[in-house]
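Structure provided below as structure tokens; questions to follow.
The complex appears here minus one protein chain, its other protein chains still in place.
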Amino acid sequence: MLQRIRAAPPRYWLVVIAVLFFAGFPTVISSFQAAQWANALILVIAIMGLNILVGYSGQLSLGHGAFMALGAYTSAILAHRYKMDYLLTVPIAGLLTGLVGFLFGVPALRLSALYLALATFALAVVTPSLIKRPVALTNGVNGIILLPPDPPQFAKDAFSAVTGTVMTSEQWTYYVTFAWALLLFWLAWNLVRHRSGRAMRALRDGEVAAAASGVNIAGYKMLAFGISALYAGIAGSLFGMSSGFVSPDSFPVGLSIQLLVGAVIGGLASIPGPLAGGIFAYFLPIESNQWVPAQTWIPTQIASTVEKAGPAVTYGAILILIMIFAPNGIVGLVTSGYERLRRRLRGAADRETGQAPPDPQTV
Amino acid sequence: MQGVLQQVFSGLASGGIFASLALALVLIYNAMGLVNFAQGEMAMFATFIAVTLMDRGLNYWIAFPVTLVIAFAGGVAIQRIVIRPVERAPVLTLVIVTLGLTALINGLAGFIWGYLPRAFPSPFPSRTISVLGAYVSYQDLGVIAVCGVVLLVIYLLLQRTTVGLTMRAAAHNPEASRLMGVRVSWMLALGWGLASAVGAVSGIMVAPILFLEPNMMQTVIIYAFAAAVLGGIESPVGAVVGGLIVGVTVNLAGAYVPYVGGDLELAVALAIIVAVLVLKPNGLFGRPSVRRV
Partner (left out) sequence: MALLELEEVRAGYGPTSVLHGISLSVQEGQVVSLLGANGAGKTTTLRTITGGVRWSGNIRFAGRSLNRMHTEDVVRCGIAHVPEGRGILTDLSVDENLKLGSYLRHDGQAVRKDYERVFEYFPVLRERRRLSASTLSGGEQQMLAIARALLMKPKLMLLDEPSLGLAPMVVRAIFEIIRTINQADGVAVLLVEQNARIALEMSSQAYVLEVGRLAVKGSSAELKGNESVRRSYLGY
């Protein structure tokens, strides 16, 4: 056992450290900050899903905000109208959204990546209007207000034993989100390492070639869509829990763009990528909104405009710059930097073994 | 019946607007196999430039062409600065770049001009005229006329001029065109410039109806997507026909299909997109594409 632990590659240790960090985090930060981090993790979950779709099967969805909306409304309606326990509604929302996503994969099969991007973008734009219309079900523009979740006794006990304070519903939401994030992270990890992951990557790199080597294209594309939607559905459901409120305007196109930003920043086709990307995409507008008004040299009227426009400008600039300079995102930068460092450390010995071009001969 | 006719006319007016924006999409698609998601935002930005020019006291009919020239230059600049570095990247990368542009331009417009909707002048009188017994507004007729002229100009430019010929050549086969001395990269830039100018027309035409604000084109671009997809995304003629069909359909559906009106008109566009892509992916005028390994 000890042997195995010692032999574990460094990335396993990274995972362990990350888990401990995120588990202990809420005990040292405020309840409000815990709520923020819960939201960041929700974004991470949705981005993990998007990443499976984009990074591992080469299909681009700009409509994952719509899947989040579906998940959120499923949970909200079940909890609000049918008085179901919210925690139970989360997996239901995930499965339902996953099923819808799976079925969505059917028409998606016939589309090229470009058309799919176009159609899903249209879906993202239309989503708020689609939600507003069935008023009886969704309560229209007014949205649905949800009760804040009450932490169960065991969680309260454990939390107060560690911190000496009473657990708030925000902190409880954080832990619920964290647990889901862990589970889904583990799922993605396994998915990618096994047969299906390889099949999906083959799909991304060349459909015809993948089909020629016996990959069931249709099946895997739909599967990728389904799983991806499942993630988004769960994220949406958790979003309802953390914000205590769902409304059509909670799911604008901007949300889908935000998800894309997160996926791209973290690096497509990378498992740790969504974590970095999600946290960044979530805190960027929040931090900039705190930073801007604090700058006394910016006049107040302008500051409010900057607050509103700032995130869009930064998101846009980041997307463009990353695509031009670092298409593999943060994780790509880190790993390539690590590789370069390692090569440098290994010294010039390697360089000499490099093949010299053969001598030219002239006739 | 007169009511229907009236709806058809105003549908044609919005159709002309959609057609202009769809044509802009087609121009860029033909040049580099890319759907420019930022096309609507570029049009919105140009419209803000137009209103700024008019605020400075320029006459509408002077501000209009000046704006188109600025939009053209802006399109060229965007291609040179933002698109060229990723010209050879996979299409997914390019799509993400144009989405980045979408967010960036939207934010910049908000930053410069704010988010309060503002009125935009229309050069056409709001009076109506009786056509075949239906009351049609000069506004609608004017929009139809302007869009028609612009589309005609683009058609002549592409089909009847040397520049148009080299643009088409560069789009169809960049390698062979280079061997003919065509400066392919500049042709792409020219394509972006033209698209930007044509798109700007749609922005200026739609602004008096929708009010000008940074998110103005967000719905219009969806209709333009529907138009381009319906017409076959590589066909300029298709974009125009598609635009008109989408305009009329949406107007009629909004007026006569009970559940649809208001917000859900946009869902009609989504339905058109999905239906065409699933049932007839090449659209009305597109050619079937060949898959390559």
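Note that the chains are named A and B in the order they appear, and that numbering of residues resets to 1 at the start of each chain.
Rule of thumb we're sticking to: a residue touches a chain if its C-beta (ideal position, glycine included) is under 8 Å from a C-beta of that chain, and two chains touch if they have at least 3 such contacts.
This is a predicted model, so every value here is computed, not measured.
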{"item": "Residue touching the undisplayed chain, where the options are B:8, B:150, B:184 or B:197", "value": "B:184"}
{"item": "Full-complex contact with the absent chain, from B:166, B:202 or B:249", "value": "B:166"}
{"item": "Candidate in contact with the missing chain, chosen from B:69, B:119, B:156 or B:176", "value": "B:176"}
{"item": "On chain B, residues whose C-beta touches the chain left out of the figure", "value": "162, 165-166, 168-169, 172-173, 175-184"}
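Note that only the chains that are shown with their structure count from here on.
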{"item": "Averaged-CA centre spacing for the pair chain B and chain A, given as whole angstrom", "value": "32"}
{"item": "Interfacial residue positions of chain B with respect to chain A in the complex", "value": "33-35, 37, 82, 85-86, 89, 91-93, 95-97, 99-111, 114-115, 218-219, 222, 225-226, 229, 259, 263-264, 266-267, 269-270, 273-274, 277-278, 281, 291-293"}
{"item": "Of chain A, residues touching chain B in the complex", "value": "54, 58, 60, 62, 107, 110-111, 113-115, 117-119, 121-123, 125-126, 129-130, 132-133, 206-209, 253, 257, 260, 264, 305-306, 308-320, 323-324, 327"}
